[in-house]
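Single-structure report; data block below.
A single protein chain has been omitted; all remaining protein chains appear in their positions.
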Amino acid sequence: MNFFKLSPRDALLMVVFAAVVLLAPIWMKPFGAAYPDLLQKFAIFGLFAIGFNILFGLTGYLSFGHAAFLGIGSYTTVWTFKLLSMNPIPAVIFGTLVAGLFAVLIGFVSLRRTGIYFSILTLAFAQMCYNLAYSVLTPITNGETGLRVLRDDPMLLDKALGVVQEGSPIGSFFGINMRGYPAFYFCAVILIIGFFISLRIFRSPFGLKLRAIKSNQNRMRYTGFNTRPYLLWAFVISGMYAGMAGSMLAVTDPLAGAERMQWTASGEVVLMTILGGVGTLIGPMLGAVLIKYFENIFSAFNESALHDMFSFLPSWLETVMVTVVHPFVGEGWHLTLGSLFMVIVIFLPGGLVEGATRLFKRRKSDGVTNKNSGSEN
Amino acid sequence: MVGNIVLNIQNVDKTFGGLQALSNVNMQIEEGKIHAIIGPNGAGKSTLLNVCIGRLEPTSGTVRFDGEIITGKAPYEINQAGVVRVFQTPEIFPELTILENVMIPALAKRDGAFSFNPFKSMSDETDIFKEAELVLEDMGLIDQMYDHSGSMSRGDKRRLELAMGLVQRPRLLLLDEPTAGMSRADTNATIETLIRIKERGMTKVIIEHDMHVVFSLADKISVLAQGAIIAEGAPDEIRGNPKVQEAYLGGAH
Partner (left out) sequence: MDAIFLQTLNGLDKGGAYALIALGLTLVFGTLGVVNFAHGALFMLGAFCAVTFQKILTLSKKVKDESITFFDAYKEIPYLEIWFGDTGAAIIDWAVPLSILMAIPVMLLIGLIMERGLIQYFYKRTHAEQILVTFGLAIVIQEIIKSFFGANPIPTPAPDVIAGSANIGSWIGLSDSLVYPYWRMIYLLFALAVIGAVFAFLQFTTFGMVVRAGMADRETVALLGINVERRFTIVFGIAAIVAGLAGVMYTPILPPDYHIGMDFLVLSFVVVVVGGMGSLPGAVAAGFLLGILQSFASMNEVKSIFPGIDQIIIYLVAVVILLVRPRGLLGRKGVMED
């Protein structure tokens, strides 16, 4: 089978991935995560992490400023809404392209350095974007209030085509309002396309060259490659993914704020990628879903919900359990997050995907012989 | 009598701080020949190679490849021009498989220094795959080509390193002690490989300590001592040259 030039195994992976994403509203139910707002977040941040992984996973260049592209994507999208049309298609296209443009500029400068110096350069650019968005760029970003679409915005294209919306402006895909499940499926389709592109990059000579750069950049130079344009191209691609994710944030909720450009947001995508597994195809998506899941589920618990949860226990034990668990949920979910990172990094250095592979391999080798279990890395 | 000059090293000086590593080196490498550079430790052999591939810039003097000046060019440009170096300590891509290690230089040869398309499928690269397979076959690494290269033995890594150079079919191959640390059997196998390629007409410069290797391969030998060329000629001329013996024996102690 020649499915978009994928090997049979990859084609299967693609089909499974698409099925899992599209059916998420069903199988997420038992986990209490089957509501559209959260599912949209899974798809959006999954896309963000998948794109980030193309840079970090393949080249090893750790950017600490990718949230800037997320923010730029959001702002561009809201402006496209305001000026042209509430249709998300042009909004996402512009959001992606403008983020890509910024990625060219920031990448061109930052990639002159490697290692932590590169990380700090990207961090510096992102923090500049963030600080400026809050201060002097207020006419463009609307500062702390955040940029939103207003009823009397020009929306030239919509006016020209006679598209009229009732109520407060919301993204509208040829008449389908971008909220709830339709918005999720819009994000899901883009996510699946994004995953496909990432898969193709991983399986391309381009991807191989990027991995070789990560492995031994100097050798690449003596092998006849001009590595800088390769790195820049990877940087721009992953910046465009971030821009696209930012666009979708604004499509599902037409509001763009500067806080999503802050360094903590950049840190979050790093964590998602590492948590799932750097350089693996599926890992970043997994990491994104887990972190967003924990953020939403754990932060929603309060004390009475906990009492309900442990009500089957004898009352003294219930009190003990609630006391133990309480600091980790609700406002304290950050504590869970922090502990989770530590546990993952300490016990599963390669992230969840590698952990799973290792577990799987050990099972297998235990079945055959017991000799080699120590020799895996 | 003198064939086409491929590499022309003219009046090359290189100083590190106050240390003169190369002084006024002149050397002409003829097309299709194997040219050996020998000399005691610290004579400047590796420095000379580094100047040729763009890792170091000479303090003065020029290196011309096919008549064109390559000093001051970026390493990737020199490689693309057709000068390829095989490193002494294996410089491989340890996270990649052996096959991928060889496909990378083959891709460099075909795609040039940069190719834009990120979506081409690896499974379409049958030509590259075949080229890599052929070289791996030559080097006896074909059986393990899907293994990770990082876990190879040191000798295998050196053969892989050679394969990575050969797959680019360069005009000029610079070999830095290709057999150092190899067993006698491996050394002989490497000599055989190099002779076979010689028949295909690839020009080679070899730095070598092992006189057995040098005398069984080289068409011409240059002797470097303290950064300067003290003798040059056919193997037989070098063998009897008293200056060379002095440099080796007197220089060592």
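Worth a mention:
Per-chain residue numbering starts at 1, and chain names A and B are given in the order in which the chains are listed.
Keep in mind that, in the parts below, a contact is a pair of C-beta atoms (placed from the backbone, for glycine too) under 8 Å apart; a residue touches a chain by one contact, two chains touch by 3 or more.
In this text the structure is predicted, and so the values were computed from the model without any measurement.
Put simply, the hidden chain is in touch with A once you look at the whole complex.
Among the residues A:L23, A:I176 or A:L335, only A:L335 touches the chain that is left out of the figure. Only one of the listed residues, A:P90, A:G146, A:P229 or A:G267, touches the absent chain: A:G267.
In the complete complex, the residue from A:L132, A:L157, A:V189 or A:L232 that touches the missing chain is A:L132.
Residue A:L121 is the one among A:M28, A:L55 or A:L121 that touches the chain not shown. For chain A, the residues in touch with the chain missing from this view are 62, 109, 112-117, 120-121, 123-125, 127-128, 131-132, 134-137, 217, 263-264, 267, 270-271, 274, 278, 327, 332, 334-335, 337-342, 345-346, 349.
Methods note: only the chains that are shown with their structure count from here on.
Centre-to-centre, using mean CA coordinates, chain A is 45 Å away from chain B. For chain B in complex with chain A, the residues that touch the partner chain are 53, 55, 74-76, 79-80, 85, 87, 91-96, 100, 103-105, 107-109, 111-125, 128, 164, 168.
Residues 5-7, 197, 200-201, 203-209, 211-212, 214-216, 218-227, 229-230, 233, 237 of chain A are the ones touching chain B in the complex.
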